[in-house]
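For this depiction, one protein chain was excluded, whereas all remaining protein chains were kept in their positions.
Labels run A and B following the written order; every chain starts at residue 1.
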Amino acid sequence: MLGWQFNCRPIATKLTTDNYKLSPVAELLTYISFPEWLAYTIAALVQCALLLAIALCSAAVGIWLERKVSARIQDRLGPTRVGGKFGWLQPPADGIKLLCKEDLIPAAADQILFRLAPYISFCAVFCAFLALPFADGWVAVELNAGVFFLVAVMGLEIFGVILGGYSSGSKWSLYGAIREAAQVVSYEIPLGLCVVLVVLLTGTMNLVAIGESQAGWFFNWHIFHDPFTFVAFFVYLTCAVAGTNRAPFDLPEAESELVAGFLTEYSGFRWVFFFMGEYAAMFLVSALGALLFLGGWNGPIPIASLIGLTYENHDILGWLGNSLGVVNLIAKGFLGMTFMIWLRWTLPRLRVDQVISTCLKYCVPIVSAMLAGVMIWCHCLPGGVKSYSFPRSAWERTDPTLRVDGIPDHAVTQSVTMLRSHAEHGNEDYREESR
Amino acid sequence: MSLITEPIGLPHFLVVGAVLFVCGVLCMATKRNVLGVLMGIELVLNGANLNFVAFGAKELNPNGIGLDGQMIALFVIVLAAAEAAVALAIALSYYHAHATVDVDRGDELKG
Partner (left out) sequence: MDFSINWHSCFFLLFAIIACGFAAAVVLVGDIVRMACCLVVSLAAVAGLFFLAGAEFLGAAQLMVYVGGTMVLLIFGVMLTSRGPGTAIKTGGGQWVLGLIIGAALLFVLLQVAMSSSAWNGPNSKTQELAAVANSPLPQAGEGPGARDTSDPAGQLGLGLLGVRGDRLEQENKVLNRGMSGYLLAFEIISVHLVVVLVGAAFLARARRKTLTPASRIPESPNPRTTDTQ
């Protein structure tokens, strides 16, 4: 009667199924005559499981590292018995122990939110893994705004923490949650500026492209691009530690002041989720730092391209080279985690005012100055120092004049000249038109 | 079933935008908590934003406004954040003055 109907125009290929890259799993399943939709669903689930495995493994290894490193720093041995010589099986043992704990929900708590909070926290971190490339092109979702997406989604982790702290109905939890919110929101500013600095250098927010632009020897890494990026890397390090609530910035769960902060009322499985979220976030932040500043999946020496493990030679060789890249990135991620753990067991906790003033009085001004410095550097040395001394094929791939993603430089120049003429003759055009 | 086998078009987005908008309006009309009203405003802005993005998406609307849609939506997001900050500051001041966040209690100027 009303003539309501969905009018569907023929949609460009981007939005249809035909253009999706068929994953190997889906290919295999359709080959053994699964219906297409089922094959796709199973393939999607398999890939989710793979990504989840990476997130969980990084958390488990992080917990083991924490125990071992802290023990060594305190002149102990740490776990030695569970699972052989090095206590490899300690994280699963911890997990089983925690699952057996009593599952408490305080009477004053908001039941639904209290149950929901840990999952929100973990899901946010897990979603951020979606945009993290592990090697050249090996990324779950290649987004043009990849870095931005990753930082944005990672920032959602605090949401679960705030909810958990608020819904616990305990003042320690609430204090912890409010501290967390204040701290993380303030540290997102310098962190974002550090990311902007790298985006300025590469001219893209695509994480794969950012990684690619650092291919080759270690002096191609952004940290060695110029003195400003070198300083900015350490600001990033500070912000990353603060953003994941690690000591010396662990005010939200300061044991000596707030019992356990937002975690006070949590036990058992839900506590495990918060914990895994924290460790997965540590890995994520380290991996992001590696991608932005430390060359991503490119090792200090380009072994893969030197011995010919590239896609140009053969698909399998390229696959091997990429696997090497994955090892590289994960190693850098765990290096970052180890550094964070080392920091935690070395430095005493800061006060609240010190945490905020570190951010606002030191990190933000420093990184702003570095941003300005990088701009000047890029203006004076458009190709960077290395383009004069080491002309290489890898560098040629990232044309330094190609500053704006997706828009060729000649178009930019053209538009600028157009704008100039527009400013000079704009009124004349207008008069012509009105006549 | 046609909803998941057919490609989606502009009207689908507009319908979601409309529902969000109406929910926001309802929220603004029925909530007496200042912050509830604020949340209603956010929903209204999001409904409008969704429409802008849908109009701007070339795949959905080839003759549409193109990049302008995203640009306007971006401005809306920024302005909404600014609005939220100021509105919250006002809500806090209101709370300090009245010890409540009930909008119906702020009636000193009533003649």
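Quick notes on this one:
Keep in mind that, in the parts below, a residue touches a chain if its C-beta (ideal position, glycine included) is under 8 Å from a C-beta of that chain, and two chains touch if they have at least 3 such contacts.
The shown structure was predicted, so the numbers you read here are calculated from the model rather than taken from an experiment.
One chain is not depicted; across the entire complex it touches A, B.
Checked against the full complex, the one of A:144, A:323 or A:368 touching the unshown chain is A:144. Of the listed residues A:181, A:231 or A:360, the one in contact with the hidden chain in the full complex is A:181. Touch with the chain omitted from the figure is made, among A:66, A:94 or A:212, by A:212. The missing chain lies against subunit B, touching residues 1, 3-8, 10-27, 29-36, 38-40, 42-43, 46, 49-50, 53-54, 56-64, 66-67, 70-71, 73-75, 77-82, 84-86, 88-93, 95-96, 101-102.
The chain not shown here touches subunit A at positions 2-7, 14-17, 20, 35-37, 40, 108-110, 112-113, 116, 143-145, 148-149, 151-153, 155-156, 158-159, 162-163, 166-167, 169, 174, 178, 181, 185, 188, 202-206, 208-209, 212-213, 397-399, 402-408, 410-412, 414-416, 418-419, 422, 426, 429-430, 432-433.
The rule we apply is simple: only the chains that are shown with their structure count from here on.
Distance from the subunit A centre to the subunit B centre is 29 Å, each centre being the mean of its Cα atoms.
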